[in-house]
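For subunit A:
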Amino acid sequence: MVHWLPLAAFVPLVAGALTPALAHGRPGLARGWALAVTAFCIFATAALTRRVALEGPFSYAMGGWAAPWGIELRFDEFSAAALFICVIMLLVLCFSGPYVRRAVPAARITWYYSLLLVNLGGMIGFVVTADLFNLFVFMELVAVSGYALVAVGGGRTAALAAFKYLMAGAVSSALILFCIGVLYALTGSLNMADVALRLATVESRAPVLLALAGMTAGFLVKAGLFPVHVWLPDAHAIAPTPINAVSSALLVKLGIIGLLRIFPLFGAAGVVSLAPLYEALAWLGAISILAGAFFALFQQDIKLMLAYSTISNIGYIVLGLGLAGELAVTGASIHVLNHALIKAALFLAAGAMIHQSGYRTLHDLRGIGRVMPWTTLALLVGALSIVGLPPTAGFLGKWYIALGALEAGRPGFAVAVLGGALLIFIYFARMLNAFYFRAPSHEEMLAVREAPASMLGPVLLLAALCVLGGLFGRWPVLLIAPGVSRLVGGG
Partner candidate 1 sequence: MSQAFDLVMLALLIAMALAVARSKDLVAAAIIFSGYSLIMCLLWQHRGAPDVAMTEAAIGAGVTTILVLLAIGRTRRREK
Partner candidate 2 sequence: MAGLWGNIDYAAFVVLFCIGLYIIIAKQNLIKKLLGLNIMETAVFAFIVTSGMVDGGTAPIVGAGATGPFASPLPHALILTGIVVAVSITALALSLIIEIYRQCGTIEADELKGAE
């Protein structure tokens, strides 16, 4: 059916708006409604991904108006990320059943599920749209629901963390909108393909340069790269666990996908060359890998540690994009998808532990391996894959990026890739040693029971996906190969 593409973004948004009305008298209905809508989205995005794998990218003209006049939705290889977004959102919704009943005040639960559906619809819309201003609108939808979801838990500093996240996000959104305005003033159109075409004939250099630099900076702030990451650790650690998983695995990836959308815009522009930008991205990525891993070593709170390791992995992806080689960009795109699975598994497993035991720091969680064997096993698999050991999903992305660095004749970056992996390995070795081999530091630890089924299921499924992603890594690589060659060729 050709209408899956607009419906994939349209249905969850309308469903999100109806959630409070439908679930007014019946609070239990909100979660069921959200699960049903997310299942529909998985079905729709799976059909779209199958079609792009067979036929290549295809477009949909909203309202029947052709491209530059109406809004065009375009599903290409990178939009296949929508399938990963829906799968992880379904598992997060399944996980948040028992968790939210205790962590979120009762009056807010209906609004929690409504915001999650709006977040899902905004993310799917963001990855499929081919119109610059529409990209901004969906980005704002994801951003506003993301800020509120960070503060929904209502902890002592949750509102402050959400406010810092809001300020960083709003400033970068204003900068991105300013650059969209510059591009509109230069070309008179908002459709990405049309803008790229008309930018080639623009002769004034300064506005194009500013638009490129401004949008890249804006999206890097949203991706939480090292120098502009200040809002990320608190926002990702203080929120309820399902929201940590959504924001660390998915929201930061939208910044990266935004970069992948704007680079082709300036590829054809004669007045500006992307080489210096790629060089800067490579250096920023390498610094972010080491800085993120380095800060992670000093964290006692396991959620803060996972947040800093997100910054390190975003550094891997940006380094991959910066090297701009075929291998490196393939590695970066693969890592966008695989890291989403790994980080979701790690955050949900860690969240389940905190939920059951009530402790958050490494010292207090000693010996949890004995009382929560399955959750800790999932955390072990997640740890192995985030370090990047061969059979797991994390290995693929980092291996391609390291090869890309060597192919580009930059052994220094390959060393940065391995160095980051080593730093993270040290931390995880200490963590797993504390969970399995150290005596519990609190007697209550022995009374802790395994997480309930609806929390344990998603955690184990995500851990299995991490391993499957590694074993069957060829399929995603083949799926996005044409997209990467188009990006690198045009870039």
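Operating definition for what follows: contacts are C-beta pairs under 8 Å (C-beta built on N, C-alpha and C of every residue); 3 or more make two chains touch, one makes a residue touch a chain; residues count from 1.
For anyone wondering why these and not others, all candidates are chains of the complex that A comes from, given by their letters.
Quantities reported herein were computed from a predicted structural model and do not represent experimental measurements.
**Q** Which single candidate from 1 or 2 touches subunit A in this complex?
**A** 2
**Q** Contact residues on subunit A for candidate 2 in the complex?
**A** Residues in contact with candidate 2: 133, 137, 140, 144, 147-148, 151, 154, 156-157, 159-160, 162-163, 166-167, 170-171, 173-174, 177-178, 181, 184-185, 190, 204.
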